[in-house]
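For reference, the structure discussed in these notes is given below.
A single protein chain has been omitted; all remaining protein chains appear in their positions.
== chain A ==
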Amino acid sequence: MNPHRISAVIGKESREILRDPITLGVAILMPLVMLFLFGYAISLDLRKAALGVLDEDRTPASRALIEHLTSNESFYLGRFLNSAREIETVLQRNQVDLVLVIPSGLQESLLRQEHPDVQILVDGTYSTTALLAAGYAENLVSSYAAAPPEGRLRLETRIWYNPSLASANYVVPGLYAVILLAFPPLLTALGVVREKETGTIQSIFASPLTSSEFIIGKLVPYSLIALLQMLMVVAVGYLWFGVPFRGSFAFLVAAGLIYVFCTVGIGLLVSTLTRTQLSAMLLALIVTLMPSFLFSGLLFPIFTMPALLQLYSGIFPGRYFVEISRGIVLKGIGIDIALTQVTVLAVYTLAVFFLASWRLRKKVA
């Protein structure tokens, strides 16, 4: 490998990118757009669910329970129901998200120190919110059911790393990984294919430049752009979304650098496999953008997936970086804990690089 030839390719590539301000602008803007859209849209918090109430007891005790449930951020009193028949109607019409049924005799049995039952019916159409709503409601009901008697075991729950359970804290660091898997390959994939379309690649083939020199020359400038994108989204995440930053910034940048080399490499690999810009773009979307949502653990924890899909998710580098970036940002972990993930990413990057160099075998057909 000849460093002068590589630097020639890097210089040429950088100039071309810088002189195409529109593409560069899109490259910088798109990740931000995505961060804002998803940072706000993907909220796993439950806010203001409408609670329907069928109160068959109508005592101070039942009113106190209703008051307890609706005097917080999570629920508001949507509707009073008069009979059990109405329950189905209001749920079908989406007038309420869940219904609290208080049978008659609540106050009496409470006074008798018994354990009376109340029922909560949840609209399970959106399973995630349903589970959350059910969980919140359950907590509230049990906290109402009088303080436990003295002397018994008392459970005290503390949530670490994300005590407010704010989804932004959870989603945004995951988005760092997803965004860097979604956009840099897209931009890069066009880089080689464009040369195929204009025919300049033939001059490259018919020159002493080796395919690995060419790939490195392309990899470096696009990775720098990707690194810039990463710094940008991390800054916005910290400053705008108020996501905490507990770990080492240097470690995040170092791990991020490996990661962007990897994702940019995937873009290059894609472009060695395709002939037109359109097919390169579609292939890049399929191998990066789509799985980056499903199989990175951004939204759905990987450990809950079926074993086969867990294995499948291992193909996509996003998964490892989601773990790294969440770990650094939320838990403040260091290289000692993230060693496995970093190693996997590094090996992955090398594999992608060699595969791309091998595919670009300096022949037109």
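Please note the rule applied: a contact is a pair of C-beta atoms (placed from the backbone, for glycine too) under 8 Å apart; a residue touches a chain by one contact, two chains touch by 3 or more; residues count from 1.
Please note the rule applied: contacts and distances are computed from a predicted model.
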Candidate names "YCII-related domain-containing protein", "ABC transporter ATP-binding protein", "Cytochrome c oxidase assembly protein CtaG" or "Threonine/Serine exporter ThrE domain-containing protein"; UniProt protein name, chain not shown: "ABC transporter ATP-binding protein"
Sole contact to the chain not displayed, among A:Ala206, A:Leu231, A:Val253 or A:Ile286: A:Ala206
Touch list for chain A against the chain that is not drawn: 2, 4-5, 7-9, 11-12, 15-16, 19-20, 198-200, 202-210, 362-365
